[in-house]
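Below: one structure in C-alpha cells.
With one protein chain removed, the remaining protein chains of the complex are shown where they sit.
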Amino acid sequence: MTSFEELTTQEKPTWCPGCGNFGILTALKNAIVELNLPKHEVVIVAGIGCSGHLPQWINTFAFHSLHGRALPVAQAIKLANHKLKVIAVGGDGDGYGIGTAHFIHAMRRNVNITYIVHNNQIYGLTTGQASPTSEKGFKSKSTPHGLIEPPVNPIALALASDCSFVARGFAGDVKHLTHLIVQGIQHKGFALIDVLQPCISFNYLNTYEYFMKRVYKLEEDNSYNFTNKRLAFEKAFEWGEKIPIGLFYKEERKTYEDELPQIAEIPLVKQNINEIDISSLIEEMC
Amino acid sequence: MTSFEELTTQEKPTWCPGCGNFGILTALKNAIVELNLPKHEVVIVAGIGCSGHLPQWINTFAFHSLHGRALPVAQAIKLANHKLKVIAVGGDGDGYGIGTAHFIHAMRRNVNITYIVHNNQIYGLTTGQASPTSEKGFKSKSTPHGLIEPPVNPIALALASDCSFVARGFAGDVKHLTHLIVQGIQHKGFALIDVLQPCISFNYLNTYEYFMKRVYKLEEDNSYNFTNKRLAFEKAFEWGEKIPIGLFYKEERKTYEDELPQIAEIPLVKQNINEIDISSLIEEMC
Amino acid sequence: MTEFSWKIGGEAGYGIMTTGFIFGKSFVRAGFFAFDINEYPSLIRGGHNTYTVRVSEEPIFSHTKNINILVALNDFAFEKHKNEVKKGGFIIYDTDTFNINSKPKDVNILPIPLTTLATEKGGQNIMRNNVALGASFALTNVDIKFLYEVINDVFKEKKGENIASTNIEAAKAGYEFVQKNFSNLKKIEFTHNRKEKRMYINGNEAIALGAIKAGCKFYAAYPMTPASSILHYLALKEYDYNIIVKQTEDEISAIHMAIGASFAGVRAMTGTSGGGFALMTEALGLAAITETPVVVVLAQRPGPSTGMPTHTEQSDLRFVLHASNGEFPRVVIAPGDVSECFYETFNAFNIAEKYQLPVIILTDKFLAESHATTDPFFLEGLKIDRGMMLNKGQPEAKDYKRYENTITGISFRALPSQENVIFKAATDEHNEYGRLEEDPVNRILQMDKRFRKLKVLEGEIVGTKFYGVEDAEITIIGWGSTKGPILEALKILAKKGMRANYLQIVYLMPFPTNMVKVVLEDAKKKILVENNKTAQLGGLIKEMTGIDVDYKILKYDGRPFIPEEIVAKIEEVLTFDKF
Partner (left out) sequence: MTEFSWKIGGEAGYGIMTTGFIFGKSFVRAGFFAFDINEYPSLIRGGHNTYTVRVSEEPIFSHTKNINILVALNDFAFEKHKNEVKKGGFIIYDTDTFNINSKPKDVNILPIPLTTLATEKGGQNIMRNNVALGASFALTNVDIKFLYEVINDVFKEKKGENIASTNIEAAKAGYEFVQKNFSNLKKIEFTHNRKEKRMYINGNEAIALGAIKAGCKFYAAYPMTPASSILHYLALKEYDYNIIVKQTEDEISAIHMAIGASFAGVRAMTGTSGGGFALMTEALGLAAITETPVVVVLAQRPGPSTGMPTHTEQSDLRFVLHASNGEFPRVVIAPGDVSECFYETFNAFNIAEKYQLPVIILTDKFLAESHATTDPFFLEGLKIDRGMMLNKGQPEAKDYKRYENTITGISFRALPSQENVIFKAATDEHNEYGRLEEDPVNRILQMDKRFRKLKVLEGEIVGTKFYGVEDAEITIIGWGSTKGPILEALKILAKKGMRANYLQIVYLMPFPTNMVKVVLEDAKKKILVENNKTAQLGGLIKEMTGIDVDYKILKYDGRPFIPEEIVAKIEEVLTFDKF
C-alpha cells in the first residue's frame, strides 16, 4: 500500500506560505494513495514556474523540463514505457502560453496521461506578470495600465481539441480536487485538470475568497451532463458570479498507444535491442 | 481605382497546375479590387509552404516570414502602422501546426488583420506529409500506416479563442471566397478565413470532387445565425457528408489597437523620434 | 577616502530588494557613490536573500569583498555573514526574531528590536527593514534627511503618502534608537560631500532609457529573469513615451513582432535571457536575410538549460556569435557598465538601422540588476541616424531594388505605404528585388553584399577600451560586466605597486582584431578574466589573432568576480610564474 508519508519528501516546499500549490500537491499525493500507485511507477513531468517545482516535493520519479515543454516530454515517456503512470504539471503561462501548441496537439493525440495545470492567472516565478489566463484589465508588472486581451479559455480549447477528459478543480477544495485527479488518472486517455490556484504573492484579484464565493460543483447540478460537448462548451464560458468546477466533459476513445502495434505486446523500453537484424534492409538497398 | 491587372505580377505562379492556391490568389486579388485598396497600403505576410509563396504573385508589399510565424509579424506590422491593411496567409501546417500558439493568442488579442489559411490538409512544399488537419487514417509519407490522431478543428479553436470573425471558404468557389475575404478585411478585428484548398499533388483524398460534393453555404441555411457562438460550435464539428462553408461567427468588439492611447492620434511609424526628451526619466533616477 | 559596505540579509519576499536600493540611493542623494549587488534564489518567499551596498566618497565600479555593516534579519543571515564583517564593523540584528549565541571578535554588535520599533508606531512587520535603514544610517555621519527623502520617493509613488510617512517613522525610530543606545560607537565619517547630482541606476534601466532615447517605439518580450525588468520599466512608461510594449505568448513571437514592427518602419527591440534567446535564434536569420533592423537584449544567467536563473554568468558569448543557421552579419555589443548600457543601446538602434541587421546587446544578471552611480547621461551628442531610408523618388522609384547590390552592401530601405516601391521581404534567398532566386551567381552576390556591411561597419566603430598604464607588467583582458571588478582590481594592484592595464572588448562582432592584436602583441603578461568555464573570449582571441593569453581567471559558480579575488589570482599567477 502506498502511503501519504512515503510520498512526502524530507525537503519542505518553498512555495509562499498559503500558496494554492500546497493544495494541489496534497490532492495529488492523496490521489496516488487512493489509487495505490507504486511510487516508482509514477513519473511527474514538470514545466518551469512555481508550479514546476512540485515534483521536488513528492517522492516519485520526476523530469523537470523546460518552460512550456512538459507535455512533449510526458507523452514520449508514456509511449516509451506505457506501464508508467505519467502526470504532467505546469503553470498557466507554461501550458496555455508558451506551451500552447503542445497543449492543443497533445489533446487530440490522446496519449494516456494526466495534465494538471496550476492556473493562478499570473506568472508567479518571474514575480508577477500577466498570464494568458489573467483577466482583461488586470494590472501587473508587465501590464501596469491593464491587460488588453481577454483570457484564453482552457476548457473551451480542450473541448475544441477533442480532449477526452476535461475538468476544472480548485486548490482550495482539496477533497474535490483529489477526486478529480483520481478520475483523471483512471481515465484512459489525455485528462486535463485545470486548477484554480490562488497566488497570494502576485494575484490580488483571484484570491481564495474570490473563488470561495464563486465556485460551484458541476456534479451537484443535476441538469448537467458531462457527455454533452455542446453543453460543456457553454459551461466553459461561465465565469463571473458563478464559476463551475468539476468534470466538464468525458468521452471514451482509443488512446494513441492503443493504435500502436509496435507496443501491443511489449513496452518499447523492454524490447531487446541487441543484435537487431537489418540484413533485409541492406538487401533492399542492393 | 485598383485594378486586377495592377495586382498581377509579371512572374507567373509556380504552383502545380490545378492547385487550389490559384483560386485563393484570385479571390484575394478580387477582394482587394472590390474594396479598392491602394496596393501600396496592403501588406501580405506569409509563412513557409506552397501557400507561403502567394505574396510573390500579387503586387503589394510583402513580408515572407518563417514557417509558422506569419501572425506575430503581421500583428506587429499592424500595430506599427495601423493605417495599413495587413493580411496574413499560410498553410495548415504553418498556422495550425508549428504556429498554433500564435494562432490561438492572436485571435484573443483581436488585432485588426485578416488571416487566410490555405488548408490543404497536407504538407505541400515538403512533398506530402500529414498535416494537423489531415483526416484520421490518412496515409502520407510520414504516416504510411495511417494517421492516428484526429485533426485539429480550426473553426472550433477560433470559437474557443474569442476570434471575432470566423469563416471557411473553398478554393473551388472563388466568388464565394472573394466575398468572404471582402467581409474579413472589412471586419474590425481579427478575421480567420480557413480555406479548403485541394492539393492535387499530394492529397488524393480531399480533392475538388470531394469538396464539390459536400460543401454547402451557411448563408443559404436560413436557420443559421452567425451571432450565436454555441450554434457555431456545433456547426464547427460538421464534417462528413456535408461540410459547411461561409461565415460561422462574427462579433463586434474592440480591436487591440482601439485600446492603445499611444496610437490614438498618430500611427507609431509617423511619430517623431528625433530629440526625445528623457530628462525627467534621468531625474527620477537621481 | 572614506568608504564602507553594508549588507542586509534575510528571507526572500520581505522587501530586502527595496530596502537595499533605498540605502544605496540615499547615499547617492547625499553626494556619494554607491554600487550594489543582490543575491537571491529562484523562489518567491523563503530562501536566503542578500543585498549589499558599497558606498564611497570616490567613484567606485563594483562591490568588494568584506563588509562594514551587516543587518541580519534572521538567524541564518547572522550565521552566514557574521565573519564577512571587518574588524571594527557593525552587526545590527533583530532581537525580536532571534538571539545570538556567539559573536565574532572585534565587531560591534547592535541588538535592536527592529520589529517592535517598526510596529510600535502602527507600522507593519515588514517595516522593520526601514528601522534597520535608520539604524544603519546612524552609524555614519551622513544627514538622515537623505534617507527620508528617498523612502518618501519610493513609497509615495507606489503606495501613497500615508504608507510613505509610516515608513519614514520606522526609519526614524531606528535612527534614534542607535543615537540613544549606541552613542559611544565610532561612526563612519565622511569628510566631504560634493553634492553633484548623479544617477543610481542598473543595467536594465539604463538599457530601457537608451532605447527610449533612441526612439524605440515597440518592445515585445516574454518575461525572463534577469531581463524582465526592461519589460516592466518600458511598460510603465509606455503611455508617456508612446511605446507599444507587448508581452507575448512566447519568445518566438516576441522577436517576430519586433521584426514586423521594424519592417513597418518603427524602431523595435526585444529582450530575454539565454533560454528565451534560444527560441529566437531562427528569427535572427530572418532579420538578417530580410535585412530588417532589430535590437535584441540578452541578459545572461548561468546555464545550461534553466540553470541558476537568478545568478550570473558570461557563458552565452559563442552562442550569440553563431546562433541561427547559415552565415550572416550581425553585431554583438557587450556593455561593461551602466553608462555603456545606455550609450551602446542608443548606438545599437543606429547601427541596426544603418546596416539593416540584427544587433545583440549582451549583458548579464550582475550588470542588469546592480545599481551603480553615474553622472546623468549626457544627451547632447546623441543623434538618431536611420540610415538609407528611401525618400520618395530617390532612387528612381520605378525600378526600386530593395536588395540592391551596392558597394557598401547597404541598400535603400523603403517602408510599406510608400508608393511605387512595392517590394518583397523574403526569407528565402532572393534577387535584388526581393524575389526568390536560387541561381548560384545571385547567391554569391547577395551573400557578399550582406557581409560587406560588416566590413563597412568595422571602420566606424571602436570596439575596445583601454584602461591603466601603458607600460604594464600585466594586461587584463575582459568583456562585459567584469569591467567593474577589474577596474577595482586595477586600483588595488596600483596600490600594491603593480603596473597593470586592462583591455575591455566592447564589440565582439565585428571583432576588433587589429586593436586587440596591437595591444596583446605588446603585452607582457596577458591575463584573461571571464565569468565562465570555457574561456570563450580567450578562444575568440585565439581564433581571430592567433594570440594565446598567458593565464585565464575563470569563474563559473554563478557569482560575479570580487576585485580582491582577481587580485589574489593575479598574485598567485605571478608567484607561480617566478618558479
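Note that the chains take the letters A, B and C in the order they are written out, and that residue 1 is the start of every chain.
Operating definition for what follows: a contact is a pair of C-beta atoms (placed from the backbone, for glycine too) under 8 Å apart; a residue touches a chain by one contact, two chains touch by 3 or more.
Computed from a predicted structure; not experimentally measured.
Considering the complete complex, the chain that is not shown touches A, B, C. Checked against the full complex, the one of C:G174, C:P226 or C:P302 touching the unshown chain is C:P302. From the options C:E58, C:E157, C:D240 or C:E438, the residue with contact to the chain not on display is C:E438. Interface with the hidden chain, as seen from chain A, comprises residues 11, 39-41, 43, 45, 48, 53, 55-56, 59-66, 69, 72-77, 79-81, 83-84, 101-102, 104-105, 260-263, 268-269, 271, 273-274, 276, 278-279, 281-282, 285-286. Listed by residue number, the positions of chain B touching the unshown chain are 14-17, 48, 50, 64, 66-68, 97-98, 100, 123-127, 129-130, 132, 141-145, 201-202. Panel shows chain C; residues 41-42, 252, 273-275, 277-279, 281-282, 284-286, 288-290, 300, 302-311, 313, 315-316, 318-319, 321-328, 427-429, 436, 438, 440-441, 443-444, 447, 451, 532-534, 539-540, 542-543, 546, 548, 556-559 of it touch the chain omitted from the view.
The rule we apply is simple: only the chains that are shown with their structure count from here on.
The greatest centre-to-centre gap from chain C, using C-alpha centroids, is found for B. Taking each chain's centre as the mean of its C-alpha atoms, chain A lies 37 Å from chain C.
Centre-to-centre separation between chain B and chain C, using Cα means, comes to 41 Å.
Counting only residues that touch two or more partner chains, chain C has 238-239, 249-250.
Residue positions of chain B touching 2 or more other chains, listed in rising order: 101, 104-105, 260.
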